[in-house]
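As you look at this complex, bear in mind that one protein chain is not there, while each of the others sits in place.
Chain nomenclature is as follows: A, B and C, assigned in order of appearance, with residue numbering initiated at 1 for each chain independently.
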Amino acid sequence: MAKKQLRVGMIGYGFMGRAHSNAYKQVGQFFPSNHQVVLKAACARDAEKIKAFAEQWGYESTETEWKKLVERPDIDVIDICTPNNMHKEIALAATANKKAILCEKPLAMNAAEGREMVAAVEKAGVPNMVWYNYRRIPAVTLAKKLVDEGRLGKIFHYRAKFLQDWTIKADLPQGGQGLWRLDVAAAGSGVSGDLLAHCIDTSIWLNGRLDSVCAMTETFVKERMHNLTGKVEKVGIDDACTFMCRYANGSLGNFESTRYARGHKALYTFEINGENMSLFWDLHDLHRLQVFDYKDEGKIRGWKSVHVTDNSPDHPYMDKWWVPGLAIGYDASFTHQVADFIQGLETGKPQGPTFKDALETQCVLDAILDSAKGGKWVTVAKS
Amino acid sequence: MAKKQLRVGMIGYGFMGRAHSNAYKQVGQFFPSNHQVVLKAACARDAEKIKAFAEQWGYESTETEWKKLVERPDIDVIDICTPNNMHKEIALAATANKKAILCEKPLAMNAAEGREMVAAVEKAGVPNMVWYNYRRIPAVTLAKKLVDEGRLGKIFHYRAKFLQDWTIKADLPQGGQGLWRLDVAAAGSGVSGDLLAHCIDTSIWLNGRLDSVCAMTETFVKERMHNLTGKVEKVGIDDACTFMCRYANGSLGNFESTRYARGHKALYTFEINGENMSLFWDLHDLHRLQVFDYKDEGKIRGWKSVHVTDNSPDHPYMDKWWVPGLAIGYDASFTHQVADFIQGLETGKPQGPTFKDALETQCVLDAILDSAKGGKWVTVAKS
Amino acid sequence: MAKKQLRVGMIGYGFMGRAHSNAYKQVGQFFPSNHQVVLKAACARDAEKIKAFAEQWGYESTETEWKKLVERPDIDVIDICTPNNMHKEIALAATANKKAILCEKPLAMNAAEGREMVAAVEKAGVPNMVWYNYRRIPAVTLAKKLVDEGRLGKIFHYRAKFLQDWTIKADLPQGGQGLWRLDVAAAGSGVSGDLLAHCIDTSIWLNGRLDSVCAMTETFVKERMHNLTGKVEKVGIDDACTFMCRYANGSLGNFESTRYARGHKALYTFEINGENMSLFWDLHDLHRLQVFDYKDEGKIRGWKSVHVTDNSPDHPYMDKWWVPGLAIGYDASFTHQVADFIQGLETGKPQGPTFKDALETQCVLDAILDSAKGGKWVTVAKS
Partner (left out) sequence: MAKKQLRVGMIGYGFMGRAHSNAYKQVGQFFPSNHQVVLKAACARDAEKIKAFAEQWGYESTETEWKKLVERPDIDVIDICTPNNMHKEIALAATANKKAILCEKPLAMNAAEGREMVAAVEKAGVPNMVWYNYRRIPAVTLAKKLVDEGRLGKIFHYRAKFLQDWTIKADLPQGGQGLWRLDVAAAGSGVSGDLLAHCIDTSIWLNGRLDSVCAMTETFVKERMHNLTGKVEKVGIDDACTFMCRYANGSLGNFESTRYARGHKALYTFEINGENMSLFWDLHDLHRLQVFDYKDEGKIRGWKSVHVTDNSPDHPYMDKWWVPGLAIGYDASFTHQVADFIQGLETGKPQGPTFKDALETQCVLDAILDSAKGGKWVTVAKS
């Protein structure tokens, strides 16, 4: 039986453009379905660069205007890998053209934009998803399963951090290719939208709604040369952001993110403490879930380091890969997301995080920045 | 040459009474000096129990009234191991009798009490010290050395937590022997005074003054049977306390403490991130200091797990113990403190933390509780 | 400029067939070169299964007779992923047809077979390589670099183990698809050829020639049902194999492998102790290299956990993947091997391990089995 084509139009060719492309190519080999992903077109303003990208990754064609891409009838799904400030406009146009959308995180520059986007995709009824890929690291998915099975009991604490150290150098410029994350105009915010967004998404998924937050932010390097203007300009992003929160379920949260934690490359960790079980995960050793099970016999109770690599249904996604003990990479999380997106199409049950789910994170981000500015607790708006 | 006697009068016989007594007995064997510690008298209201304690630990005599103890002419130093609500009164009386004082932490119920105590000891000129023993775990002392040598460069972040799980059980009573830490009348506060006090003391020592704090507290179990009244009573302590802070040096702090983190027995950890070096320590593996040295060659840069057990001057205190690789216990931190206290007596240079040092922690604790109550940032008062 | 095609003929479709196919598809995206890998044909006796495999992975055609495959003029390279007992015959036929060969490890059933194969490929001058893929885990490649730079000084010790636990179950059958590794007729040996072969290959690469060995083997489960005959038959493989050795450089080796080490999935670890530096690696956390550098200052000397994920020339292969902190999987080692194989073709400098290199491992394996049988030290034959 012939497979149904899923024709991708990719906008962007950077880090995420590559990660998604790899996923599109792997998905049929590891997660066969009734759909066949076709890399139809890649789009970016720089004609030469997007051509080279398309050739390397096997896209059939290129565009230099995203508006043309979203109108092409031979495209089924638009993948938005641009800086954050273009997400909304592209998403709305893609929606108008009835395209399915896979949008990079964070969903938007703020909740107001996000609400528009959610309203649009819901009204149009187009499939939509946001690339909060960490949900689909097998160890993280396993954590979700354990939570959903009710094993943790009453939750007392959730803590997460995402620590990096790559912007300590004061002569690093802001803006432009590879560095737009330092430019507030393109990124909207600093570590909060870039890193904490991941932590918040996972946290909502595992522990539910955040009711109120209290945050502080800091910009350690106040001015940086801007790549686009060539001038030294004020840095508008947050270099570091810490916040406390209270969850709807009564538990307490503690979050921290920075790009000034010397020694940490991408240390995203989370821990959740329940009455009966606690869980801990660390992106640096992403194939392990640490589990403390209070029901274990006292004599031999301790944190278990679960190497989430069994090719059995015990370990999410892993029955599709290798044999026990052989770890998959960070990149596999994207392959899993595409597999689930397709499954959503085939079953009619959309897989999260949808735009609507991602809007909830956006509301928390707004509250955080608001709180940091005012030095006070802020209630998180309903999405 | 005959040694000078240092005659100890111990008040209390619980966990700390034992830990200090062990230190007094070990100090002469591992850190010989011109002083000889003599366990002169142990004191507690229960005559039978203090008698048994004195016998087991070799105290020459007992008292059941601390007021009599502090007046005895054959006592040089009073060791206060009582619940927090008695620290001030005993300390003032001991000062009036010109005794040196070693007081358990936290110094007092609040900064106001602490100020009285500081004023008294300073006016009387009696040697004084507070048992913030973690400063003298060799790995922690090594951290201090590295900071003092200026190796870290500009500091960006400090984070600490002290997580336990022993009060999750709702039918655990409050008050009385072994459980006074749950009784606000005896303890003054919950995890903040008991656990965060340690974190704050170390933090001030390593990273300097905290300017302002913003905290939240929670009491998960609202009522517990009271051991002294036999009735179910409201719980007045904080079961959990999280706070953010800004340091005078421009760095950001993040602290958390709880007795509801399932899986953690006494997980006191701290991390300090400097421009050039970061340090991490964990009480559960107290003999290791994790060091990230940015000056290391890129190819082989990583967190070093330093096993702080070399019997050489490289590793503080360790030249007095065993051979490389053989870890000493938590208890040794008290032995080191007594050794340093004696060295302070002999050199005339008081070793910290003095009452004055400990008052600084008390001011932070006051600010935290104040902040949590008001839901706002609070400036830390000057000690 | 048009790329030169490298047309692959794959024999086998199991675990390794999939791993290699993934590498062929990824290589051009991550390691672009002047060659384009084309999946020309996949071959296996079962027509239906190989057809499904070809479809899933994108092979253009299928064969059910390997003899036909090796004769096809539209194939440039034969990839041998069959059980060990077919390596030699296929390799010789492929060589006769002037095909390049990528052969799964171990090279052969024994050194005698291996010698024939080496002689054949060398006489024919065909490119050849063996899939000892662990050499190309970035952390392992980094270890090799450090050794080659002379940083370790005189070597005293090398130790390696490869521990699994998947055959403890006594009712696991031997023979046939997925279980031929338990059948001595197909595999030649048990853990020695399957697991120790990897350890020995890395060890020769890092520490040079093994002069003499002394081994013991054990078969814990003496009889198992045979999948092909349907009868309970004697187990001919070694379930566990331990050996000591002396290297040509004067250092001592200690190796162990088993499939009966409860709790270990694929615990391949090695450690090398030099006068000035020691290195440790563990497949379970394959992205980390542990480095002890004696030249570090004593005070902060310790094992460094190097997260080998920097996208810079510091960390082999990693500049082609993601950003610092994001680990790649086990599978990437195969992608790296194909990239290097192509580089060998383009530069004319063959990349190891060649058949000749792999023969050296085969000689060690022969010596081990000989030693275990005779209970005595055995000199390793020259390759």
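Going forward, contacts are C-beta pairs under 8 Å (C-beta built on N, C-alpha and C of every residue); 3 or more make two chains touch, one makes a residue touch a chain.
This is a predicted model, so every value here is computed, not measured.
*Asks:* Taking the whole complex into account, name the chains on display that the unshown chain touches.
*Replies:* If we consider the entire complex, the absent chain touches A, B, C.
*Asks:* From the listed residues C:T141, C:S189, C:T202 or C:T258, report the one that touches the chain absent from this view.
*Replies:* Considering the complete complex, C:T258 is the one touching the chain left out.
*Asks:* With the full complex in mind, choose from A:H284, A:H307 or A:K356 the residue touching the hidden chain.
*Replies:* Counting the whole complex, the residue in contact with the absent chain is A:H307.
*Asks:* Return the single residue from B:K25, B:K51, B:R72 or B:K154 that touches the missing chain.
*Replies:* Of the listed residues, the one touching the omitted chain is B:K25.
*Asks:* Hey, which chain A residues sit against the chain that's not shown?
*Replies:* 142, 145-146, 288-289, 291, 293, 296, 298-307, 310, 312, 314-315
*Asks:* Taking the full complex into account, what residues of chain B touch the chain not shown?
*Replies:* 15, 18-19, 21-22, 25-26, 28-29, 32, 56-58, 164, 166, 264-267, 283-286, 307, 309-310, 321-332
*Asks:* Tell me which stretches of chain C touch the chain missing from the display.
*Replies:* These residues of chain C touch the chain that is not shown: 156-157, 159, 165, 168, 214, 216, 218, 220, 240, 242-244, 246, 252, 254, 256, 258, 260-264, 273-278, 292, 294, 303, 375-377.
As a working rule, only the chains that are shown with their structure count from here on.
*Asks:* Taking contact as defined at the start, I'd like the list of chains shared as neighbours by chain A and chain B.
*Replies:* Touches both chain A and chain B: C.
*Asks:* Since chain A and chain C are copies of the same chain sequence, what is the angle of the rotation superposing the Cα atoms of one on the other, rounded to the nearest 5°?
*Replies:* 180
*Asks:* Looking at CA centres, what chain is most distant from chain B?
*Replies:* C
*Asks:* Report the inter-centroid distance (CA atoms only) between chain A and chain C in whole Å.
*Replies:* The mean C-alpha positions of chain A and chain C differ by 36 Å.
*Asks:* At what distance in angstrom does the C-alpha mean of chain C lie from that of chain B?
*Replies:* Once rounded, the distance between the two centres reads 55 Å.
*Asks:* Can you list the chain A residues in contact with two or more other chains?
*Replies:* 264 - these are the residues of chain A that touch more than one other chain.
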